[in-house]
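Questions regarding the structure given below will be posed in turn.
The complex appears here without one of its protein chains, the remainder shown in place.
So, subunit A:
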Amino acid sequence: MLQFLIRRLIGAVVIMFLIGAFTFFLFYTVPQDFAALSCGKNCSPENLAVIRENLGLDKPITTQFWEFMSGIVSGRDFPQGHCSAPCLGVSFDSGNFVWDSIVDRFPLTLSLTVGGLVIFLTLGLGSGLLAAWKRGTVVDKLVSGASIVLSSFQIYLLGPIVLGILVYSSGIMENPKYHPFTENPGTWALGLLIPWVVMATIFTAQYTRMSRSTMIEQLQEEHVRTARAKGMSQRYVFFRYAWRGSLIPIVTILGIDLSALLAGAVVTEFTFDLPGLGRLAVDSSLTKDLPLTMGIMLFGAFFILILNIIVDLAYAYIDPRVRLS
């Protein structure tokens, strides 16, 4: 198992390097003079040269690449000062270190993800299991019907409706706002409650349907019938035998969803006007702030890789056949 982990971690580092290289060269092949973009209206050739030098764009592209990559590992020095590792460069637009901008925005994104996750996992899996247990009954039909309706909703539709009801017309709640968890967990949760619930609604529906269908599939497995033939109770068979098999597809989808959310929940952030990573990413690409875009991409790729490894470990834990092959 340890060997597997080490192998995967080395693989992850290599993939990170490749992603870094790929995005770097992809962006720099764009026929666009980034210095001209930052130069503004009254741009003289002298100004342009200064900017170019400041941004490091006057150096050969291989040197730029080397500086970028080594900066991630060991930090870099800029005219603004030392950028410590992991240094993702300096934003063209704001002149801030990219890493600092990401770190500044990440807590909100993390909070959105964690809160939403707790809600949609609990509700989604819970209602899915309930529907599978009560298959064919009114309960099942209600849950299945509701999940289909809810999954066809969109955050940008549901969000304003909920805001309209709870905030603007009745004033029961305040506009969603991020308060750091470390300051006051209560206000933190209250401030993000509406985005959590709205975001989780969409995901819940998806997890309800998935857990219901995989459970029903698993309950028809022959080994589940064998367990019943041994005299094990319906409940035991449901939670020990069928549930275990259902975990694999659930964990797979969860890994994908989580890594997407951690890289920024763009729609949710825009709907509720929350400054998270997703908005930062969109803004950076609109202003053609290349280092910032690349930094966020790499940051997101990091989560995808880490979650991939965690999902693989989970597979091995769930299914012994994966463990040994």
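The criterion applied here is as follows: contacts are C-beta pairs under 8 Å (C-beta built on N, C-alpha and C of every residue); 3 or more make two chains touch, one makes a residue touch a chain; residues count from 1.
Methods note: contacts and distances are computed from a predicted model.
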Chain left out of the displayed complex - its UniProt protein name, from "4Fe-4S ferredoxin-type domain-containing protein", "Glutaconate CoA-transferase subunit B", "Pyruvate dehydrogenase E1 component subunit alpha" or "ABC transporter ATP-binding protein": "ABC transporter ATP-binding protein"
Contact partner of the left-out chain, one of A:70, A:122 or A:226: A:226
Residues in subunit A touching the chain absent from view: 136, 221-234, 240-241, 244-245, 318-321, 324
